[in-house]
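Heads up, one of the protein chains got dropped from this complex, but the rest are sitting where they should.
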Amino acid sequence: MLDVLRARADWIVGLALAVALAVLLIATGEEKALVIGTTTGSAYGMVALGLVLVYKSSGVFNFAQGEFGTVALYALYMLDFEVNYWLALLGAVVVAAMMGFLTERIVVRPLFEAPRVILLVATAGVALLAIGVQIWFGDAQGKPIAKGFDRVDRVKVFGVQVPDQQLWLIAMLAVLAIVLGLFFTRTNLGLAIVGASQEPTATELVGISVRRLSSFVWVVAAVLGAFAALIAVPNGGSFAPGIMTTSFLIPAFTAAVLGGMTSLPGAFLGGVLIGIVQSVATTAPLFEDIPGTKETLVVFVVLLVVLVIRPQGLLGKGSA
Amino acid sequence: MTAVTATEVSDEERGNSQMRPAGGGRFRPSPIGWLARAVIWAGVAYLVLVVPLGQSPTDVQQFTRGVCYAVVALSLNVMLGYVGQISLGHQAFVGVGAFTSAYMVTTQGQSFWMAVFVAAAVGGAQALVLGAVSLRIRGLYFALITLSYGLVAQDNIFEIQELTGGGAGQQAPKPQWFETEWRYYYLCLAFLAIVLYVDWRMMRTKSGRALLALRENPRVASTFGINVRLATLFAFVVSGVFAGLAGALIAHNDTQVSVDVWNFNLALVFVIMTVVGGLRSRWGLVIGGAFFALLPYLIEKIPGFDELLADIPWVPRVLTPEIAPLVIGPLLLLINLIQFPGGIGQQLRPITRWLGGHRFDIHDKGPKEVQITDVRA
Partner (left out) sequence: MSVLEANHVSIRFGGVQACREVSMAVGEFEIVGVIGPNGAGKTTLFNMITGFFAPDAGTIAYKGRDVTSMAVHDRAALGLGRTFQNVGLVKGATVAENLVTAQHLQADYGTVSGMLGSRPSIATERRLRAKADALAGVLGLGDLIDTQVQGLPYGTLKRVEIATVLATDPDVLLLDEPSSGMGPEEAHQLGDTLLDLRKTFGLSIVMIEHHVPLVVRVCDYVYCLDFGQLLTEGPPLDVRNHPQVVAAYLGEDPDPAAVALEHQLDSLVEGN
């Protein structure tokens, strides 16, 4: 019994924290921050899932993870003029998946033996290339983007008006979380990926190609990034080059770090936590005198505190 | 494993020691060799010192930017090359340096020299504070912290109206005696020379050697009596001082500093030019920095470059000089990392060694790369 509890410790700690935070916020009349935080946080969590997957399989901090999403947004934007919205959406996901595949093939694979810091620079290079091409093909300005529904219905949650697209986001994420959970515990491919991330040599020995899995993992990560972008960004009504890198990548990394960089549920819950903390803390009196928007500052503080105090992550296992 | 005694040296080693003779048998170039080297040196000096005299002020301003970027590349190299820690927030250090210098001159009425000094000091202080707080954090996590700091600088520090002058930006006039573009160019060259000298001396004394040792293996370094954390912090501060200085020089070159240029894209361009230039190679770093600063200029000067791309279907518009570094840079970086990990510096090494009075050896690729211990969680 105790072993089962210990094996699920990351889940339990994360859930307990989330519930405690939710209760606290409702009790103090901050429902609005809670709901908004959960929706943005879910998107962070989704990007974070991609980061953790890639980190587990190739040991790379993938700085191109955000741009998988922005590229999908651009694809959606361009295809939306040509075809039906839902078809455009599908096309956008396919474009992102291709980008993930090509990144692994062209950049990551040749550098398999290189120091990890060099790989980090390489993925950052991919991100900048994507941003550069976005500015080149489009321009540096923000662009309007269509929402999934012509009419935005507002739904009341805890007495807070929420656009239905945000509810869709959460629902999508819940479904995805379950699908991913099943994938990694029930399917051969999923189990192989987990195995490859923990024991690469042993996995090779039983006849599974770690390298072939690697490209699959990158595709999955890219698709996750695309989903996060396609669901979360249109809420704002517009997007600009590099948006997923400048406003989603660092919160997502922080979420992944909260989960010790290795725990999938930890990363997702970490994302939700970051979202909530962000939406509460931006209005906190502590930051009142600081000029500009506070979202990045809050994330910076959280990241610094977590790394200095508990480098193995809040939800990570003891000896990470 | 062959047994090797004190007097017996295996063939392989003998080959090595012949290539790099020890002590007594040092290679000395012949008089003709010296002459050939002197001619090349004169050519380089002519290119750097005399050619800009005949160019228009706007072109010289570009060259000056190249010199400033070379300082930025040297600054990043201290972290990335010597310590092996990557800073993805260097645009913040350079940007704060630029605004500080402009602010000191315009708002505080200080002299240019004072302003440059303060900008460098502020750059160092920033690194000291950020480094002291995140002293334990290394490797990939350090990159995260610096990237995050860069974004904070963009969203918060550059929003301080007093410092940045708001949307209008801050004025940064050129100093007395150096008002013309040409004179200011030579001034920046002098600063670059100082940075190069300090960097060179550092790597030939204990502090630089400590950095190289801890980059490769912090545990071994600590048994040499090196305080690894302190040495890393020291390197970060040196890097910050160089960055602040570069920022001040850029500010007064442009005579106007605005907020929107110090963004994430610039941080990545800085990293890319450092890696493409070649870590731990001063020649390569200077060339890499200058090349990326001059990329827009070069593209403008290549006749027909815009028409070249305009006819390709799917490409909606020409690659403008402003965008070029963002597209060409990463492509160069990826080619570089996969094909020539040592960067421009390594490719040029036979020539630069030769210019320094050594034997010409086309196969000299510098020290063999050693597997570095990475921080993996």
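As written, the chain order gives the labels A and B, with residue 1 at the start of each chain.
Note that a residue touches a chain if its C-beta (ideal position, glycine included) is under 8 Å from a C-beta of that chain, and two chains touch if they have at least 3 such contacts.
Since the structure is predicted, the reported quantities are computational estimates derived from the model, not experimental observations.
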| Which shown chains does the chain we cannot see touch? | B
| message | Can you tell me which of B:Tyr69, B:Phe158, B:Phe191 or B:Phe234 touches the chain that was removed from the display? | response | B:Phe234
| request: Among B:Gln110, B:Ser222 or B:Thr320, single out the residue that touches the unshown chain. | output: B:Ser222
| field | Among B:Arg28, B:Arg204 or B:Lys301, the residue in touch with the chain that has been omitted | value | B:Arg204
| message | Across the whole complex, list the residues on chain B that are touched by the chain not included here. | response | 1-7, 9-10, 12-14, 16-17, 20-23, 197-198, 201-202, 204-207, 209-210, 212-213, 216-228, 234, 367-370, 373
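Note that only the chains that are shown with their structure count from here on.
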| Tell me, which parts of chain A touch chain B in their complex? | 59, 61, 63, 106-107, 110-111, 114-118, 120-122, 124-129, 131-133, 135-137, 242, 245-246, 250, 253-254, 257, 260-262, 290-297, 299-300, 303-304, 307-308, 311-313, 316, 320
| field | Interface residues, chain B side, partner chain A - complex | value | 84-86, 88, 133-134, 136-137, 139-141, 143-145, 147-149, 151-152, 154-156, 158-161, 263-265, 268-269, 271-272, 275, 315-317, 319, 323, 325-327, 329-331, 333-334, 337-338, 341, 371-372, 374-377
